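Every protein chain of the complex appears in place save one, which is left out.
Entry: chain A
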Amino acid sequence: MSEPICLLEAVNLALARSLQDDPEVILFGEDIGHNGGVFRATDGLAHRFGAHRVVDTPLAETMIAGTAVGMATQGLRPVVEIQFMGFIFPAFEQLICHAARMRHRTRGRLSCPMVLRAPFGGGIHAPEHHSESTEALLAHIPGLRVVIPSSPARAYGLLLGAIHSDDPVIFLEPKRIYRASRTLVEDNGAALPIDRCFTLREGSDLTLIGFGAMIPECLDAAEQLAERGIDCEVIDVASLNPIDYDTLLASVAKTGRAVIVHEAPGKGGVGADISAVLGEQLWGQLRAPIIRVTGLDTVMPYYRNEMHYLPGVSDILDAVNKSLEAGRDEILQATGSG
């Protein structure tokens, strides 16, 4: 690849690479064929690989998921698209009752190596039901892997990792940053591990933990904090189930402070889980309470208000300040001064 590409094009590149390398890979979903998907994630693929490999389906989400399960049990590697995460709910029964359990249920005889891709998240001024982040509902399910990229390179590598995986993988694409930045991504077929966090920036004062479209916000915040001499570690969780707690624990053990950022409502969110694990494991080593910066506990508002709902850099900076202050209070108390 000689041209820098965006996250969306990296998805396309990984899909093309998989279709090229593995005849067992088949893509299907609504409008993904001739039209190349409503976001163009599959642009040109039907033309290049044929309508039998990149297949338009009737409009039925339960069917898309259930058919993928059936195909996968027969050894194919279906990579299916749900057009928007807001329309994933009819697929839940299939994902939870079957995709997640097929290998377990058959004691390893059958498995379910399928990938279900869906664009998710807000910030693009979309209509109702087109901006939700309901990743926690899926990350809660044993047996389902949930993977979220946050850069073109990770979109390419993680999607290949998802397609190579013998487990069912939900691959959620942060559509707000589909075209946000461009980087060179080498089309070398190299997968990234889908059970690891990515440490994007090293630091010793505080750990900023996020995923998806919140990663650019976290990096931006870290940059501003660096100018103030505050040194943040930024970790992209990337895999929401299972979560690479080891990397998170090691980082927070080092910094003693953690701020967790995601778009979804805080209640019952992935951040609550990470926060609980950090608290359970690092009791005594924390220098401040773990703080979550999340979407609000209400429905995703219509687009005029969406920026009042989504966390942004200033919210992250506020949380970081609070964390640093909490630590200072403690130190002041401990030393008896102030």
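Everything below uses one rule, namely that a residue touches a chain if its C-beta (ideal position, glycine included) is under 8 Å from a C-beta of that chain, and two chains touch if they have at least 3 such contacts; residues count from 1.
Here is the rule we go by: contacts and distances are computed from a predicted model.
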| task | Using the UniProt record as the reference, specify the protein name of the hidden chain from among "ABC transporter permease", "Quinol oxidase subunit 2", "1,2-phenylacetyl-CoA epoxidase subunit A" or "Pyruvate dehydrogenase E1 component subunit alpha". | result | "Pyruvate dehydrogenase E1 component subunit alpha"
| said: Please identify which residue in A:4, A:44 or A:75 touches the non-displayed chain. | reply: A:75
| query | Looking at the whole complex, which of A:106, A:188, A:204 or A:314 touches the chain that is not displayed? | reply | A:106
| query | For the full complex, which residue in A:62, A:204, A:285 or A:314 touches the chain that was left out? | reply | A:62
| field | Residues of chain A in contact with the chain not shown | value | 26, 52, 57-58, 60, 62-63, 65-76, 78, 90, 93-94, 97-98, 103-111, 142-143, 145, 165-167, 195, 242, 245
